[in-house]
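Presenting chain A:
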Amino acid sequence: SDGSGSDTSADGPLKLAVFASLNGVPAFAADEEGVFEKHDLDVKISTAKTSTEMVPQLLGGKVDLALLDTATSLVAAGQGVDLVYVAGATDGGIPKGQEEFSFANVWVKKDSPVKSLADLTGKTVGVPQIKSAPWVDLRGSVDEAGGDSSSIKFIESPDPLAALKSGQVDATTTPEPVGTVERAKGDLRPLGPVNSGGGGIAYVWVATRDFAEANKETVKAFAEAVREGNALVNDDRELLVRTAAEVLDADAGLLEKAAFPVYAEKPLTTEDVDFSVEYMNKYDLFEKGAPDAAKLVGP
Partner candidate 1 sequence: MTGTKTAPAATGARSGAVPTGVRRLVNRLLAILVALVVWHLFALGPGASSDFPTPPASFRTAVDLAGTGAYWSNIATSVETALLGLALAVLVGLPVGLLIGANEHARRSTQLLLDFGRTVPAIALLPLFLLLFGATRDLGLVLILVSAVWPIIIQTSYAVGEISPQLRRVGRAYHLTRWHLLRHLIAPSMFPFVFVGLRIAATLSLLMAISSEFLGGSDGLGYVLLQAMQINDTERAFVYSFTAAILGLLLNLVFVLLQRRVLWWHPSVRKGGAA
Partner candidate 2 sequence: MKAQTTPDTDAPGAGVTDPVMQVRGLGHSYGERQILKGLDFEVGRGELMCIVGPSGVGKTTLLECLTGLRRPSEGQVLFDGKRIETPPRGLAIVFQDYSRSLMPWLSVLDNVVLPLRSAGMAKAEREAAAREALAEVGLSDFTGSYPWQLSGGMQQRVAIARALAYRPAVVVMDEPFASVDAQTRADLEDLLLRVREHLGITVLLVTHDIDEAVYLSDRVLALGGKPAGIRSLLTVDLPAPREQVSTKALPRFAELRSQVYRLIRNV
């Protein structure tokens, strides 16, 4: 309903948009390994900086399916953007075996007096942006640990790690593989993993409702292909690392040591989304009221 020609039933390749981050890696892997092809899908993957940049592209028909974090997608839906969750992409929470160092961690300076997440109460913390997924995750984790996240002073910075190192903030959160790089340098200390998505779903594949309705079959096939691709990389770390190295233009040796998220293999349910809506609602993400989880899951 938005933008110029929403070419919803385009005959060309399926246009996917992902982050150039570890979350987007399975899409590339699936493409390379022929998973999409197997499902009769011809895809073209582009990258974007953040979820925020993908929504207008979805609405304008420049992109058919986009990989968004749950926070952004729910906020958009709350504002009336008619989105449909097609498939889960990344599971939230703290994966097994990553209790010390996970996919996303909170960092402080090596000699910082801050010893636990709860200690962040009343401190200054850097985030890429306020009211975003990392922000919610950090607040959730601090509160869970017994602190009071409402007293934290948040500072926005395009490069929060630099802000931390130069002493402008007391702590920051950062995703992999940046954490692994920092761990090697040793100036900073990981305080512990954040509970991404509050334990619910962290990243999802999204389409506009118009597109999903008009291309039911394609979308269904895509959802299956995604789950298949996710399973593939969950099981084949070597493939994951190799693809990540290509996508991020990073050193494979570095990524070898990095903590990867767990990619979603199960179909998305209304309960999953309901959980996320509740979780986000705690942090006042929805100015116009929370979106309806049942309507979001489709098609």
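The set was built so that all candidates are chains of the complex that A comes from, given by their letters.
Rule of thumb we're sticking to: a residue touches a chain if its C-beta (ideal position, glycine included) is under 8 Å from a C-beta of that chain, and two chains touch if they have at least 3 such contacts; residues count from 1.
All of these numbers come straight from a predicted model, not from anything done at the bench.
Candidates 1 or 2 all come from the same complex, and the one touching chain A there is 1. On the side of chain A, the complex with candidate 1 involves touching residues 2-4, 17, 20-21, 46-49, 52-53, 55-57, 59-60, 62-63, 158-159, 161-163, 165-167, 174, 177-178, 181-182, 185, 248-250, 254.
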